[in-house]
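Structure provided below as structure tokens; questions to follow.
Of the protein chains in this complex, all but one are displayed in their positions.
Chain nomenclature is as follows: A and B, assigned in order of appearance, with residue numbering initiated at 1 for each chain independently.
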Amino acid sequence: MTGYRIKQAVRNGRKLIVADPRKIELTNYADIWLRHRPGTDIALINGLAHVILRDNLWDVEFVCERCEGFAEWSEVVEGYHPKRVEEITGVKAELIEEAAHLFSQAERASIVYAMGITQHTSGTQNVLSLANLAILTGNVGKEGAGVYPLRGQNNVQGACDMGCLPNYYPGYQLVDALESRHKFTQFWGTDLPDKPGLTLPEMMDAAYSGEIKALYIMGENPVLADPDANHVVKALKNLDFLVVQDIFLTETAELAEVVLPAVSFAEKVGTFTNTERRIQRVRKAITLRGNTQSDWETLVALANKMGHNWVYPRGPEEIMEEIARCTPSYGGINYDRLETRGLQWPCPTSDHPGTPYLHRDTFSRGKGKFHGVHHIPAAEEPDEDYPLLLTTGRNLYQFHTGSMSRRSKLERMRPEELMMMHPDTAKDYRIKDGDYVQVESRRGEVKTKTQVTDHIPPGMVFLTFHYKETPTNRLTNSARDPVCNIPELKVCAVKVKKVMN
Amino acid sequence: MKEILVCGGTGCISGDSRLVHDALEQELSRQGLEAEFKLKYTGCHGFCEQGPVILVTPKDNFYCKVAPQDVPNLIHQLKEGKVYDELLYVEPTTNERILTRHDVPFYKKQQRLVLKNCGIIDPENIDDYLSSCGYKSLQKVLKLQPEQVIQEIKTSGLRGRGGGGFPTGTKWDFARKSVADNKYIICNADEGDPGAFMDRSLSEGDPHAVLEGMLIAGYAIGAQEGYIYIRAEYPLAVKRLSIAIEQAKARGYLGKNLLGSKFDFSIKIKQGAGAFVCGEETALMESIQGNRGMPRPRPPYPAVKGLWDRPSNINNVETLANVPVIMEMGSERYAQIGTEKSKGTKIFALTGKVNNTGLAEVPMGITLREVVFDIGGGVSDGKKFKAVQIGGPSGGCLTEEHLDLPIDYDSLLEAGAMMGSGGLVVMDESTCMVELARFFLSFSRHESCGKCTPCREGNTRLLEILQRIVEGNGEMEDLDRLQSLGENIIQSSLCGLGQTAPNPILSTLKYFRQEYELHVKNKVCPAGVCKALLSYKVMEDKCKACGLCKKSCPTEAITGEKKQAHKIDVSKCAQCGVCMEKCPFDAIIRG
Partner (left out) sequence: MVSITINGNQYSVPADYSILKAAEENGINIPTLCYEEGLTITGSCRMCVVEVKGVRKLLASCATPVTEGMEVQTESERVISARRDILRLLIANHDLRCLTCERNGDCRLQDYCYRYKVEDTPYKGDKKHYPIDTDNHFFIRDYSKCIKCGKCVSICAEVNGAHVYDFMERGFDTKVTSAFDDTLQETTCTACGMCVNVCPVGALVEKSVLWEGRPWEVKKVTTTCSYCGVGCQLKLKVKDDRIIGVTADKSGSNLGHLCAKGQFGWEYVHSQDRLTDPLIKRNGVFEKASWEEALTYVAHRLQGILQERGGQAFAGLSSAKCTNEENYLFQKFMRTVLHTNNVDHCARL
């Protein structure tokens, strides 16, 4: 959908810069295509900022009035002259200059990114450097400008907003802040743990080492979705008790002691929050299947079985009322208001119209801060033993681990994994289009069919993680970004050999 | 020096005028006469009926139907300073030989302003154009402000010759006022009307005049680029325009800083695949852009959003060729030609059942009678005048009662016809008006681009109804259907094609309704054209029962006793017509 809008904009005469190692549909629409090596985002972005500073194309007024940290940051960027950036990224210096000029001269420019930026050991830094670029050119807080992270799953935003995070209560209220803990202790009427919890990868490590004994998984399939899948399986097997709530008997559910059937979106009442922070209704289209019951009912029943007294006679609508009471940004949300169309948070009161874009006059933290960040090489780079760089992603017809999309007609569009490999690389390995190969990393191996294509540069291969027949995440590196613990799914080193099917 | 001007227009070329030219060249060189006679291969002289034609100056002697074998005799006479009588034009009514072109009736009532160079200059030689005041108008214009140029065109009263008759100066003004990084001038040389060839002749005979018109238009609206959209079926015109562009570039009439001014202009040729609808301005622009040639809704008009979404001004070839003429003679003098609302001249392609077919440029306001009978020499084969179709397939027919109508944009519209691009087809009593309408409609149906419902579907249905009628299967309600569907197509179609396609039906229905009714009710085609309706009948009151017909009928379809009117059995009749020829009393009719 975002792709549609970008293409529409280009057809309407807007300019497009695409930074992607792979040749994707959008590169056909791009005025400039920066084909940098995976894992060199910061260098590239700093290079662009360098040129913008050098050629005096930045928004002086905006930076002076609304930002801080500029001086320190500019010293960092100073070192990224285009020639050096060319060495790191493989993008020609002239092209970097051209892109910097195009970007900074636009009256309004947006930056759109997704997992390609975040799934690195330097993920947080990558995002910060994009933010630097946006504030440097004054492209924040006005319509048609800004930085747009694209959220992969339908309700990632909502899961975060609702506090399914180890360090936040609903509405990003810190668990280790006395004030908010006090608030929720009162609100929920029970004592609360005071230290932030573990993130998903840390949980896996803790399960592996035996610190975590019981895991409750609701609607997730970490065996296929998480990096270094072999490690994940071992961790899950090491648990005392695993309960999985899902609509299918997934690879993860297979390992559980108890599996609770869940309901699909078509049988649910509730809300999702999309990537624009828009809270929208999910409506029940069909009755419950078989012996299933709504997931909220399951949670309520379980809590009550464990001695609590949760009562929501009016169901999800009433739960939303509770959310609104404890979550300031959702304060004005209720089902009546969502009936005709969604509302974008922050929406603190029931007469607030919602907030289409953030940071209009001020940043949430006051002033926009420049963060000086340096290029950090990926945790694992190709070497003699594992000479090829593997990067991962998605294709249009499948979704995530495929548990939904593969059970629909979409399956027929792309029924199996096709590893992309450049013709030159294929020649070196004597691999032809359609050949089967074994791909191996330090962590595991998978088998896949090959597609020989120049959509990917030489020396690199591309796999998705949609297919359980080719569980790509057995190969990926679970090395993480130190700040937010996001794993480096976009870069790891592999080797390839031809095999018979 | 004497000039021998051999017509190199497409009409004469198909009559082998090239061979005539080459024979002249050889003969002149054989006799060493090159210094005495300058031989030129020119554009169309207009009198295609008589081609290949040759004009010899300065005496203005006009030779017709010249063949290569005539050349030695011709040269012989010319060398002696004489006139070669044999090849002079013969006036058909008096059988007199006419000495000069000026006195040839076909030319007598013409006013050749736009065509003044056609047939006189060598279109492949820029010097010839320059020596007949070529590019003088451009030089004049470059000293004026663009607004002044537009004012001149407005004062001249020039209206578009491509069919619509929109005031050219006003159109330029709109385009001038649109602000953009780039603007375009488009010359519409698509000329899709069957039978029309004025734009082709102009492009072939005087290509620089077209370029000069575009340059002036470009200067006036502030455009730097021009396109000539021309159908690929006009290879000679394409060739001559291309040569002209190259020569103009070489002499600095195209390019940057023209003639020392700040004005830049370049011209490209774009060849079309010959779809009629691609002559429609918005479809034409789609076609230049490489898209399917389908009209787009207006507004936005080309002057605001045209080619590549930039302001564009599109004019017809003839319109543009008028521009240098106006600038040269002055707009006020030009405005004295023609009628109050239609100024200047118009070129018509005269075809059909008329003695002199060809291209004629006449002042606006001339009567139809003058065109058909004086210039055209009347209806051919001594037949009776029935009607003219004016404006091609989008136009309408005019009858005897309109013969004294002055030809101008508004009177034509009022009479249910239109100027169109200038096709003028003369019809005599042997023309079936229903069949005529059917013919034009099958053209429009075929050329519909298929975008909008009324034209795409409606013209097919109109044609089906007409087909039924000429085949004898029509019913009276069909006439009402033609009328109401025709009106609705005109009312609701997207572009000019659909908005005019039913015109031939509506105007023939209006003036010749009886002919339709005869087809439907009596299953008779009075003109004897519609094959399925041909039947021979014996008129009882005239039959003297002589029996000659009965004897001559090869299929024994005729019966009758003595003193009894004879009868023809339609089911046996082979429609050979022998009986009708044989009947001494004209008692047998066909219809």
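Observations
The rule is simple: a residue touches a chain if its C-beta (ideal position, glycine included) is under 8 Å from a C-beta of that chain, and two chains touch if they have at least 3 such contacts.
None of the values given here were measured: they were computed from a predicted structure.
Note on the chain not shown: across the whole complex it touches A, B. Contact with the chain not shown here comes from a single listed residue; of A:Gly47, A:Pro82, A:Gly146 or A:Gly342, that residue is A:Gly342.
Touching the missing chain, out of A:Gly39, A:Gly146 or A:Pro222, is residue A:Pro222.
Looking at B:Leu88, B:Val104, B:Cys118 or B:Ala275, the residue that reaches the missing chain in the full complex is B:Ala275.
When the omitted chain is restored, the residue from A:Arg108, A:Lys234 or A:Arg407 that touches it is A:Arg407.
When the full complex is taken into account, the listed residue touching the unshown chain is B:Asn488, out of B:Thr93, B:Asn488, B:Asn522 or B:Thr555.
The set of chain B residues touching the chain not shown comprises 275, 292, 294, 296-299, 445-454, 456-461, 464, 477, 481, 484-485, 488-494, 499.
Basically, only the chains that are shown with their structure count from here on.
Centre-to-centre separation between chain A and chain B, using Cα means, comes to 69 Å.
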